[in-house]
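Sending over a structure as C-alpha cells; questions will come in a sec.
A single protein chain has been omitted; all remaining protein chains appear in their positions.
So, chain A:
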Amino acid sequence: MSSYKIDIPPTALSTLKSRLENAVFPDELEDSEWAYGAPLADIKRLVARWRDGFDWRHEEQKLNAELPQFTRDIEVDGFGTLNIHYVHKKSERGLGIPLLFVHGWPGSFLESRKIVPLLTAGSGDARLPVFDVVALSLPGFGFSEGPKKTGFSFTQYAEVSHKLMLALGYTEYVTQGGDWGASITKEIARRYGGEHSKAWHINLILAGPPETQDPSSYTAIEKDGLARLQEYKRSGNGYYRIQATKPQTLGYSLADSPVGLLAWIYEKLVNWTDAYLWTDDEVLTWVSIYWFSRAGPAASLRIYYEVERAGQGIGRTSDSHIPTTPLGFSHFPKELGRIPKAWYHLVGNVVFEVEHDSGGHFAAHEKPELLVGDLQKMFGKSGPAFGVVLGRNGYDG
C-alpha cells in the first residue's frame, strides 16, 4: 500500500493546453439547442475556460487535501496484479461502518467528494452513525491500472473491490453504488454476501421485466419511471450501444480529442442530472480525471463491451441468483428510469426504500445530504441494517 497524491506531470498539462489551443469545432444547426447533443456555445465556453482560466493544479491540490488517497496491488484471478487507486477516510469518531462506494461511467472516485465528509464527520448528531469510507477507482478508471486482457467483467470488478476491502482489514462491510456501481455491488452481494457484504444500497435500480406483468397495477410514478426508461432506450442510449460494441473505434476519438471527450461526458452530466447547476470548473475537473486517467479515456468504455459479452448488460432480464443480502434503495426522480415495486424481487431483498422529489443520476454529487441521510437512516440505530457489520455499528463502543 502506498499513499497517493494526484500529480499530473507538467508535460501532460502543456500537451492538453496545446491541444485545446488548436481545437477545431463543428458547426451547429440553428435552434438545435440540446436536441442533437451538447450545444456548441456550451462546448466553446468550456473549452475556452479549460484553455485559459481553469487551474488544474489548484483543483488537484484541493482534491489531495480533501481526499486521502492510496494505491495498492490487488491480484485478480486470470488478470494478474492491478494497481488500484482509492480514497480511504476513516470516521472521525467511534467505530465507522466500513462503506465501499462504487462509481460508474462517466463517474469516478470524485463522486465521493461531497459524501465523504458527511459520512465520516465526527461533529454531527451523535444519534447518526458514522462510516469509514473507501471509494475505489474501478480498474480502467481514474488512477487505477486497467486490465490488459479481454473479459474483465462484473465478476472481476466485484473481486477487486472485495479484495480491496479485505486488504484494508474490513472483513465485513457495506456498499453504496450507482450506475455500473449498482451492478457491481449487486455482484459483490451475490458473491460475498452474508459473510462479507452485509448490506448494499443503490440509487440505480434496474432489472426485469419479470415473466408475468400486470401493468394496470403500476402507480403513476412507476409508469412514469418505465416511460423514462423507454425514452432512454429510444433516444438516450446511443453512447451505450457504441461503447458496448465498438469501444476501441470510439476510443481513438476520446484519446485524441479533449474537446471530443468533454462533449461526450458533459452531455451526460447535464442530461442525467436534475437541473444541477454545474460550474464550468466542476465540469472540467470531472472531465480532466478522464483525460488524465492512468489508463486513458478509451479504457473506461470497455466495461460496456465486457458486460454485454458476458450477457450481463442492461437488457438482461433475469438473474440466476438474486442476492439475499439486505438491500436499500434511494429513488431520485431524474434517474434514467425506474422499475415497479412488482419487479423488486429481481433485484434483491429490499429492506429500505426512500423517495425523493429532486435529484438525478449522480446522486452523491447532486444531493449528497439526501443520499447520506438515507444511508444514516438505513444503518442508524433504528434502521433496518443497524449493526450488520460486527463490531462496527457506526457509534462509539
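We take it that a contact is a pair of C-beta atoms (placed from the backbone, for glycine too) under 8 Å apart; a residue touches a chain by one contact, two chains touch by 3 or more; residues count from 1.
Here is the rule we use: contacts and distances are computed from a predicted model.
**Q** Suppose you had to identify the omitted chain by its UniProt name; would it be "Cytochrome b-c1 complex subunit 7", "CCAAT-binding factor domain-containing protein", "Epoxide hydrolase" or "Trafficking protein particle complex subunit"?
**A** Options "Cytochrome b-c1 complex subunit 7", "CCAAT-binding factor domain-containing protein", "Epoxide hydrolase" or "Trafficking protein particle complex subunit" considered; the missing chain's recorded name is "Epoxide hydrolase".
**Q** For the chain not shown, which residue from A:160, A:254, A:289 or A:388 touches it across the whole complex?
**A** Touches the omitted chain: A:254.
**Q** Among A:193, A:208 or A:297, which one is in touch with the chain left out?
**A** The one listed residue touching the chain not shown is A:297.
**Q** Extract the touching residues of chain A with respect to the undisplayed chain.
**A** 15, 18-19, 22-32, 35-40, 43, 146-150, 235-239, 241-257, 259-264, 267, 295-299, 302, 305
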